[in-house]
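See below for the structure under consideration.
The complex appears here minus one protein chain, its other protein chains still in place.
Right after this comes chain A.
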Amino acid sequence: MALLAIEDFSVSYGKAEAVRSVSVEVEKGRIATVIGPNGAGKTSLLNAAIGLLPASGRVIYDGEDISRLDVEQRVEMGFCLVPERRELFGEMSVEDNLRLGAYSHRRAHAQNKRSLDEIYDRFPRLMERRRQAAGTLSGGERQMLALGRALMARPKLLMLDEPSLGLAPLITREILATLPSLCENGVSILLVEQNARAALETADFGYVMETGDIVRSGPADALIHDPMLITTYLGGHG
């Protein structure tokens, strides 16, 4: 059974429908990715799935219908989102941002300390900058902080909205390369990416979204060789 099943999901802004009856699944311990052009509705899908936007349809998480729960309850269940705009606490230090990431486990002091050390091991840059205000970090450091802050919550299911936003291709690969190691630690991932090739290379399963609809889906290594995708999203050649 899938860890996350978004079923028949629709999101509208007033009259404009940004997501139309979309269904997406994430298997336990796997990475699923949603790719698609600007304005396809990917961000709307993730924001609604975590409960920041109202939506019709159902969100089944770990066998339970969580559509009625509020954002905070979903987060407490280990369902987390790194949003497109990151929403860091700019005036606070890197370390405070990370500490607040574990707010939903605020009583587990020893474990939070261990998580913090793990994050610093994974991103030594954050360790160097731990007293610096989050708002003064470079773009790449911010992405690391956003990801690290989400990992402090020890998520079971992590949704990432364009972790490569505004980053050089090399750093993009570096960030995406950390994802499979998260899966080994029991995290399942729903990844939204502009960089279709890098996303499909990282993921197990892929969905292609266009103007609110899923137009294609399948195992990532099949999609990466799909002739239609190669011409539109993957830049022609392999």
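Simple rule for what comes next: contacts are C-beta pairs under 8 Å (C-beta built on N, C-alpha and C of every residue); 3 or more make two chains touch, one makes a residue touch a chain; residues count from 1.
The rule is short, and it goes like this: contacts and distances are computed from a predicted model.
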item: Hidden subunit of the complex - UniProt protein name among "Amino acid/amide ABC transporter membrane protein 1 (HAAT family)", "Phosphate transport system permease protein", "Acyl-CoA dehydrogenase family protein" or "Ger(X)C family spore germination protein"; value: "Amino acid/amide ABC transporter membrane protein 1 (HAAT family)"
item: Residue of A:C80, A:I119, A:L160 or A:I224 in touch with the missing chain, whole complex considered; value: A:C80
item: Contact partner of the left-out chain, one of A:E91, A:E128 or A:D221; value: A:E91
item: Among A:E72, A:D117 or A:D221, the residue in touch with the chain that has been omitted; value: A:E72
item: Hidden partner chain, residues of chain A it touches; value: 50, 52, 68, 71-72, 75-76, 80-81, 83, 85-92, 96, 99-101, 103-104, 106, 142, 149, 153
